[in-house]
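With one protein chain withheld, the remaining protein chains of the complex are depicted in position.
What follows is chain A.
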Amino acid sequence: MDVRLAELVEELTTAGEPQLEPGRMKELKKICRSSEEHLSHAYHLLLTRLREEHAEMRFSAFQIVQELFSRSHHFRTLLVSNFQEFLELTVGTDHEQPLPPPREVAQKLRKAAIAAVLGWHEKYGEAYKKLSLGYHYLKQNKKVDFQDVHARTVAERKREEEKQKRLDNVYKEKAKRAEKEMAELSQEVAETLTEMENCFRLLLPDPFDFTVNGTELEPTEQSADKDRSASSLPSYVGCVDDEQPCCSKDILPVSPCVRMDQKEELGDKQKKPEQNILDGDTCSEVESGVPVLGDDDYEAFVRNHGLISHKYTLDLELSTDIKVHENEDNTAVINSVVDAHKLIRNKFLPSVQSWIQLFTRAGINDDRLRCAIDLKNKLEAALRKYKEMNITFKERKRKVMKASDDDDEDDDDDFVEVPEKEGYEPHIPDHLRKEYGLEPQSPPKAPARKAPAGPAPFSSRARLIENEDELDPTCAAATLKLIRDKLPKLTPPQASESATTEPAALEEPDSKRRKLEEERAKAPLMPFGLDLHYWGQDQPSAGKILKFTSEHRFWAPSEVEEEVENKEITEMLKTRYITFAGKFEPVKHKCRAPMPDGSLCERQDRIKCPFHGKIIPRDECGVPLSAEDRAREEKMRFEKQANQPEWRDPEFMREVEAATGVDLGSSKNNGKGGKKKGKKKYPNLTDLKQQANTARSRLEKIVFNKGAVKRVVKAMNQMDQRKHEKFANQFNYALN
């Protein structure tokens, strides 16, 4: 049982856990209970554990002590008889023996020990003199304030309360300020929201409004239309008459009598046709869309509409990804939407959020908060809507260019930009177009959206529109846009060339010019130099040097060859040195030699890998491609193996070691492999040595290494020696 006791104590104290394991603890208590001998044995075991220089061990031991102390009188006597040491080991009363690391656990231990002493004193202090002495000692000599635990918490609580109060005040202040701010801003926010909402309506009509407003708005709409383009209007309206205006957002099968979406009024007339055509497949069936009607109406309805049955099913596939493109027409709207969006995103939403935060923090739960939340919801809804709209707007710069382009083609066109709608079908028969300008096609005819549109009709369309743009701006705009989109490359040169020059006349020089340009593109760019300066010129005087052999003022030799030609100089004027260093080519191959861990060497050396020698082509497994290399590598491996005696085959050794548990040094064979560290004795405890493994300690290890110190000393001695040698003859230096 003693052995088991020792085991238990060891296990419990080396668990490193903040709590004792209840199962083992129970067993320990059981053993301790059985006899006083066991108890005193446990006491001594625990005391040795307490003496360990490891706070976790001490802490666990202390916890066991605490358990036993409250249970056994014998244990109490034992512990109290050595209470000084106990205090030293757990509270750290001795300055020369501070509690061991780790620090956090040591502090915990200290705290727990002090609390325990206090508790023990209250309970057993009278009966155990030394316990109370120890308590008084801690209290009066070590100035341990036992009430500190409580007192501190009280003080802290007070402080916290004060802090809370202060915070509350601050929050209230802030909330008040926020309230004021909200009152000021909410007006603005509401305006912005309305603006945005209106803009959205302008851009994309709300389908729900159709039935409601349809009839009332029609006149105005028509009148507006009239204002704009009288000629296109009748057909337009007529068409819409039969068709369901199936806007992108159309959700309801609108009753067939609805003329058109009145929301499309005013701002963007030309969007309408596109939208009408959009979602062609859906629209095809819209016609048969059945509104809910009474039984009486039913037959009449069927008859009226020439339908065979009333029981059509209507499948509406609504594409949810809407895209609103900017065009000239809705620029202003989009601009305002974007501005409003920015305003909301950058200013209103954050401030509203901060208000909500402030209100919740201040604990305000009344109209103000609700109002703020409402605002926030509205703003978020607006943002969401904006996002759903997928508005693509062009940057201002581009738009300006576009405008000038447009000017070339159709000067007075206000309606160039049409937001492209999905499902828009630009294919329109020519004759119809001539008559109506742009006419929405009947949906069933509509082929796939954009792809098959040939360039020819479009170019012709373009021309047509050029002529007809006054007639129908809507149509012109739509087509032009499409042209621009579809044939971005073809159109501009055509346009420019046809506009500026006659193509026939220019054809021949054109080819020459092209050739020239090609050559020019090839020619290298060189810095200017003397050679270029005198390019193609003959320099008669080049390289000639005037010679004055005599330097005398009056006297001169008679025959003097005055000029000497220096070939080099002549050459210099005509030559240019170009250094050719070649071009840097990054290494693309890898070493790819097989590594012991199974991977391939990743090094990218040009010629030779420092680890695996010359780089040779290898296959995926790292085996050399050429037989010669393979043989060589094989040989090397063989030699290496031969260096090791057979019985030291590492794998075999490892097996033997595993079986016998004796270290035969197999790990040493692996060169750099190094020794495996012995298993830590108590893996659960914090490793104290590891904590010492800091950069500083590692450096220290190197710097204060004995060998290193020796070397340094030697070097310094040598320096000294040299000095001495230098001045050895001098009396002054001879002695030191």
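What we mean here is this: a contact is a pair of C-beta atoms (placed from the backbone, for glycine too) under 8 Å apart; a residue touches a chain by one contact, two chains touch by 3 or more; residues count from 1.
Assume contacts and distances are computed from a predicted model.
Chosen from "Transmembrane protein 107", "WD repeat containing, antisense to TP73", "Glyoxylate reductase/hydroxypyruvate reductase" or "DNA excision repair protein ERCC-8", the protein name that UniProt gives for the omitted chain reads "DNA excision repair protein ERCC-8". Annotation: of A:L133, A:M572 or A:M595, A:L133 touches the absent chain (contact as defined above). For the chain missing from the display, the contacting residue among A:T13, A:S60 or A:T93 is A:T93, taking the whole complex into account.
Within the complete assembly, A:Q84 is the residue of A:T48, A:Q84, A:S354 or A:T570 that touches the hidden chain. In the full complex, chain A contacts the hidden chain through residues 26-27, 29-30, 33, 70-74, 76, 81-82, 84, 87, 93, 123-124, 126-130, 133-134, 136-137, 140-141.
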